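Take a look at the following structure, please.
Every protein chain of the complex appears in place save one, which is left out.
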Amino acid sequence: MSWEPKIIAFLCNWCSYAGADLAGVSRLRYPPSIRVVRVPCSSRVSPAMILDALKSGADGVLVSGCHPGDCHYLTGNLYARRRFYLLKKLLEFVGLDPERVQFAWVSASEGDVFAKVVTEVTDRIKALGPNTKFRKVLRVEGKS
Amino acid sequence: MYYILKREDLRPWLEAINREYTLFVPRTRDGFGPYEGELYLEGKTRLSAKEFFLPWREPLLVYEARPGALPKVVEGPVEKRVVFGVRPCDARGVILIEKVFSPDPFWQKRREATSLIGLVCEEPGTECFCWAMGVNPFSGEGLDLVLVPHEEVYLVKVITEAGKKLLSLSRAEEGGEEAFLSREKEFKAKFPVSPALEKLREKDLMTIYEAPFWEELALPCLNCGACTFLCPTCYCFDVQDEVVGSEGVRVRLPEACMFELYSRHASGHNPRRSPMARFRNRFMHKFKYFLDEYGEPLCVGCGRCNEECPANINLWDIVRAMSEV
Partner (left out) sequence: MSTLTEKIREAVQKVLAEGLAEVVLGYTQGSLPYRNRVTAVNTPEETSKLIWPSFGVLNPANVLHKLKGKKVALISPGCVSRAVVVLCQEGQVKRDEVYLLGVPCPGMLDPSKVRDLGKKILRVEDDFKEKVLVVTSEGEKIVAREELLRQNCLECRHPTPPVYDELLEGEARKPSPSPYQKVEEIEAREVSARWQWFQEAVVSRCIRCYACRNACPLCYCPTCFVDDSRPQWVGKTRDPVDTALYHLVRAYHLAGRCVDCGSCEAACPMDIPLRLLTKKLEKEALSAFSFESGLDPEAPLLLTTFREEDPEDFMITQELKALGKI
């Protein structure tokens, strides 16, 4: 059996979650790699949540929100965009595989886009292999 | 019993020990590590030897996070190990911590499995004051062997049977007692115990506690854990559950009384809420509570706190203020 990555997907309630729903009702195929966490807005997702997902064993993280201009809260996604830009640059800087953390805009009508994004993200993380760098492993033996 | 070891015979001796035991040495100024050739003997290390007995992470229990599962006690390390190059101040620190930790099974296992070979400093470091705290580096307290660098050789004093066995792996020859004792005498004459200790013993606890100087002295303090984590005598700890999935490990780890979290109760109440109160506690513990309880200050004068304190807090400013209030 081939290894399937585990990807935590933080989807905004108003667009991307509905987009994922549409992909489902449209019977679009995409890899069963994501575990969805519904959030009120992409700007609800803090860097600590993304890193905590990786630490707890996720192989990748996808954060998806409304397109600019479509945010239910008008500008939440625009604040989020700045934050994610900086986070991505910081993770790249310390050599954490940048492909493991991905950001997307998916609207409620873009079921096809959602399926393609998940497929693409899954392929890229598959190419990287399991997350070993940032996964917490319990050690029982004490460090002298 | 006294021996003389030529300096060029040190490395072959360490190699010999390393063949029979797991040998740790000061590798760089940072601290100790397994012997792989690197050896730092110019001064004391930044991280003290206390980590061999109070490690950064001591697993106590392992458990499965499901109903009815019983936790299992972690079997401590049993591998025999030797630590070379322990400064007498650090060894003295172990003795002081043992006053509190002697009933602890994890401590006991580590103590039984570990032999310490001491190394007296060539000369006192910039911030050192072991003598002021009543430490005699030549005594060998807490050690199995103590080495004194002397001209082209090391003068060696055997303290324990285990130490004697370790020394038998070297080319050391009997002798050097006179030189050793005269070095010790010289040291004692030159470096007296601080009179502040006697004054602290006699001072009323509440007088020091309520003294007005604390606020001023604590002002620059960052309340970080640098001093406590580098200190060879600070032993306060935290117990944490680390859980990943359904597997859990309960670990013990060093904790600093300078942290707000350290004294915060489950209710949210914190008896040492102010930074000053936490600052005061650290020094009251070292120079009054411990002194009253065990007759000795909880300080070995290694000077690491003075050297590394980010805010340049100097221990003597505080000891002086406490003893003269």
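Some notes on this structure:
Lettered A and B in written order, each chain numbered from 1.
Criterion: a contact is a pair of C-beta atoms (placed from the backbone, for glycine too) under 8 Å apart; a residue touches a chain by one contact, two chains touch by 3 or more.
It should be emphasised that the depicted structure is a prediction, and the values quoted were computed from it without experimental measurement.
For the chain excluded from display, the touched partners among the shown chains of the whole complex are A, B. Only one of B:Ala162, B:Ala179 or B:Leu253 touches the absent chain when the whole complex is considered: B:Leu253. Although one chain is not drawn, the whole complex shows that of B:Ile95, B:Ala211 or B:Cys224 it is B:Cys224 that touches it.
Only one of the listed residues, B:Ser168, B:Thr207 or B:Asn312, touches the absent chain: B:Asn312. By the touch definition given at the top, subunit B reaches the unshown chain through residues 30, 46-47, 56-57, 126-127, 219-220, 222-226, 228-230, 238, 240, 242, 251, 253, 255-256, 259-261, 275, 306, 308, 310-314, 316-317.
Take subunit A: the residues that touch the chain left off the picture are 47-48, 51-52, 55, 62, 68, 75, 78-79, 81-98, 102-106, 112-113, 116-117, 120-121, 133-137, 139, 143.
The rule is simple: only the chains that are shown with their structure count from here on.
Contacts from subunit A toward subunit B in the complex involve residues 56-57, 136-144.
Touching subunit A in their complex are the following residues of subunit B: 24, 51-52, 55-59, 62, 74, 76-77, 81, 242, 244-245, 247-249.
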